[in-house]
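Apart from one protein chain that is not included, each protein chain of the complex appears where it belongs.
Letters are used for the chains, namely A and B, taken in the order the chains are written, and counting of residues starts over at 1 for each.
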Amino acid sequence: MKKFLTMLLCMVLIIGSLSACKKSDDAKDNTDDSTDITTTEVKEIDYSEPVNFSYWLYSSPNDYYSSYNDNPVVKYLEKKFNMTLDCQQPAVGTEADSLSLMFGTGELTDMLDVTQYTGSISQLYDDGIIVNIADYLDYMPNFSKLLEDENYRKSAYSDDGKILTLGALNKVDGLMWGGIVYRRDILDTMTGGNVVFPSGNAEPTTIEDWDYMLPLMKQYFDAAKMADSAVLILPSSGFFATNDLISSFGTSISYYNANGTVKYGPTDDAFYSYLKKMNEWYQAGYIYKDFATRTTDPFYLPNTALTYGGAAGVWFGLNSQLGTALSMPNYGLNVDVRALKNPLDTASGITTAANSMHNKFYESPTKLVISKSCKNVERLLATIDTLYSDEGGMLRTYGLDKEHGSAEDELYVKYGLTDGTYSIAADGTFSYNALLSFGGGAIADGGAFGGNRLPGIGYNVYEVENNSDVNKEASAIWYAYDKDSTTLLPGSLCRTTDEDATYTSNQSNIDSYVGEMVVKYILGTEELNDTTWAAFKDQLDSYGLGDNLAIQQAAYDRYLVR
Amino acid sequence: MIPIPHLTVMEESMSANKELNKASKGGKSSWRRDFKMNWRIYLLASPIVIYFIIFNYLPMGGLIMAFQKFSPVKGFFGSEWVGMDNFIQFFTAPDFLYVLRNTFVISLLGLLIGFPMSIVFALLLNEIQRTFFKKSVQFLSYMPYFVSTVVICGLVIDFVASNGIITNLLVKLGMERQNLLMNPNYFWGLNLLSDLWQGLGYGSIMFIAAISSVSQEQYEAAAIDGAGRMKRAWYVTIPGIMPVIITMLILRCGLIMTVGFDKILLLYNPSIYETADVIATNVQRMGLVKAQYGYSAAVGMFNSIVGTILLLVSNGISRKYADHSVL
Partner (left out) sequence: MVEKVSFSRIVFNILNYGFMLLICIICVAPLWHVMMASVSNPRELMSSTGLLLKPAGEITFKGYQLVFKNNNILTGYINTLFYVAATTIIGTVLTIIAGFTISRENMKLKTPITIMILFTMIFGGGLIPTYMLIRSLGMIDHSIAVILPGVINAFYIIMMKSSFEQLPASYEESAKIDGAGPLTILVKILVPLVKSTIAIIVMFTIVQQWNSWFPASIYLTRRRDLWPLQLFMREILVQNDTGKILSGSDALSKADYTINLVKYCVTIVGTLPILCIYPFTQKHFVKGVTLGGVKG
């Protein structure tokens, strides 16, 4: 029984999504600290006494050291700030348990990574477990400076003016790590190199183009007589979680912003069109026939047998699969994988279709909190603040250079990186150490020599600049529509405690029902027509969709006036 | 470690024994007499009892979370009491009924088919005369138990995909080509079969051992009476291992609400929720447990209570009709 419960808890915590922050109902200190940041005097910290801080973080084992205490950047900071940072890392896969135990038993480290915490973070504040970082901005000049950015200020503060989490921010918008890709070589083979898309473009850009492309691919695979093949691999949910192909029809997989009004995608007529089209493609054999049972199996990488075996036409691919990376010339497998623009349902007048992948520089993928058990919050935050400077950002992102003691660090010495992980020439040209894989060397996991598990800024300017042309090109295609359409609701939307209770309990029913029906509609096991569609929407209403829309709308309105 | 008191107290033991006989004859017994007669047993039992009190009963205080909106900071005594709210939330969930049904069906299939299969397997194995072959079968049959569930499920998904080995076989037998895990009608059967695959050999170990304990004399006596091997299996072996079977059966009844949760999670998909979704997977998927300690405690408590009732009922039935019980 105990095992069962813990297993349950464990699974839930791992899989559950991060809940948004909540505005506490008893907003006592409803002051907006952001107004006078720049005018405040920076307070000094006395670093003369040695101090000990503890940090709980998700482990990411690498080949170079087993504990984050041995991370060169951590060691560098320890020396510089006369402190010890005791890094505690639970075993991979048990983080959620470890975290809920910490919160459940009150035995907390000074700083915690709560990126995957599924409970409410503002509840932690209300319960008196974590501190409001906004109270300590006087000690954080670099961080305060970042808050001058309108976008970042809005996402950092909650509705009632608190800052509860620290994040890892990027200096510039990052490149995409993946998106929809297609096998260009198949089209070339089938048309003798003269692909003519209905849209007239050189690449498939509309649903009509796809209607032309998918049958060609099917003919190719049918002729190749492969044991198993798939023209289009849909994820097991029946849609791309990134909104690709759904935004093509002008809707979204969940709540979205339509010119200031919050709408729920799956009840749109456009969603009906999406399902109709997918059902049509499934019946025609274009969509991978076993899609619903695959891609969730973690032991086999999702559908590698198809993608790596040269038996897939269109799928959600990674940067690393672009070009001829998947070819196996020994076996006569020569592929040309290219990034694919989100197609547009031009027939319905859709002209733009953004996905939700684009990493905005001000949105932090990680979230850290400072616990009330920390004895010297000022000093800890002042120390961390250095990582929000450009110099600290370089340290965090790339690691030590000569100036920062790369020659003295044991790990750097051991791997021959005494010249540092990077260097900047007199003319300002940035270059990676040739021993790192980015510089063409053998050390694959260069990140291990930097400090990216710490909060701070990701000075990713050089990283983006020095990326391969293939990746840059693909990124441009993948977020081609991103600049024009802003249908996404901001990640830092805040619901009040009451709102959140209603929202969460409604939404779990809604999500589960939508998840089930989408797959069934696509498979055709549940008929999709006007009557069933109306019944589907009625069922969602009975699960409280109306209430949730109102809650989301209210939260969004509050966000706008932040 | 444990004191050995028997050497010095021989005499007492003898007299105590007599006293007890007297007491039971007279239909009267007293705690004092019981203790006097059994004190060494109680002494032996005390570390066990203390162990269970410390490691199992103390933490059970945490079950009060089921009636609370548990907040870690406020603790067990400071958290807000919500009465039966956590339970009501669970019972009124839209999927509660079919999820409960699936949990029962999947468990019962294991109990009514999987469990007897391991007994039959043990009996059939007992009929194998060649020791080497017998031992090899035993050894090999329990291997899948040690292969991680993830691997097993990955293979199952492969085998029943629309062009998997098993599907191909069934298509030859006249079934329409389809992915078996995308048809709700097949899930219970598939789950049972994969359970058997993974657990048949391991589950039969207990019965194999029990069969080996059945007295050789009885077989010989039966053989002299002219009983064939079938009859000997029926009249000697099965009655011989009956106590083990019944004990296992009763214990399994108590665990009926605990189904192989991680396996179902790996095998199921939205198109077959209606037959594959069980309590544990549903609670997990609905995300309701999001750090809601009270809710998960309530679900756990419900499962435990149902388990206890089933255990007591099956124990009672068994005591009445099979003259054997675990209590």
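Keep this in mind: a contact is a pair of C-beta atoms (placed from the backbone, for glycine too) under 8 Å apart; a residue touches a chain by one contact, two chains touch by 3 or more.
Because the structure is a prediction, the values reported are computed rather than measured.
Within the whole complex, the absent chain has one touching residue among B:L112, B:A209 or B:I317, and that is B:A209. The chain not displayed touches chain A at residues 1-3, 5-6, 9, 59-61, 66-67, 88-94, 97-98, 100-101, 104-105, 107, 177-178, 227-228, 298-299, 301, 304-305, 308-310, 318-321, 325, 328, 437, 444-445, 447. Residues 2, 4-7, 9-10, 13-14, 17, 20, 24, 29, 31, 34, 37-38, 40-42, 44-45, 47-49, 51-52, 54-63, 65, 72, 76, 121, 124-125, 127-128, 133, 135-144, 146-148, 150-152, 155, 158-159, 164-165, 197, 200-201, 205-206, 208-210, 212-218, 220, 223, 228-229, 239-240, 243-244, 247, 251, 254-255, 293, 296-297, 300, 304, 307-308, 311, 326-327 are the ones on chain B that touch the missing chain.
Quick note on the criterion: only the chains that are shown with their structure count from here on.
Averaging Cα coordinates per chain places chain A and chain B 42 Å apart. The residues of chain A lying in touch with chain B in their complex are 1, 4-5, 7-9, 11-13, 15-17, 19, 100, 103-106, 117-120, 123, 127-129, 227-228, 236-238, 289-290, 292-294, 296-300, 504-505, 508-509, 511-513, 515-516, 518-520, 523, 525, 543. In the complex of the two chains, the chain B residues touching chain A come out as 71-74, 89, 93-95, 148, 150-151, 153-154, 157, 161-163, 179, 181-182, 258, 261-262, 265-266, 269-271, 273, 280, 283-291, 293, 296-297, 299-300, 303-304, 307.
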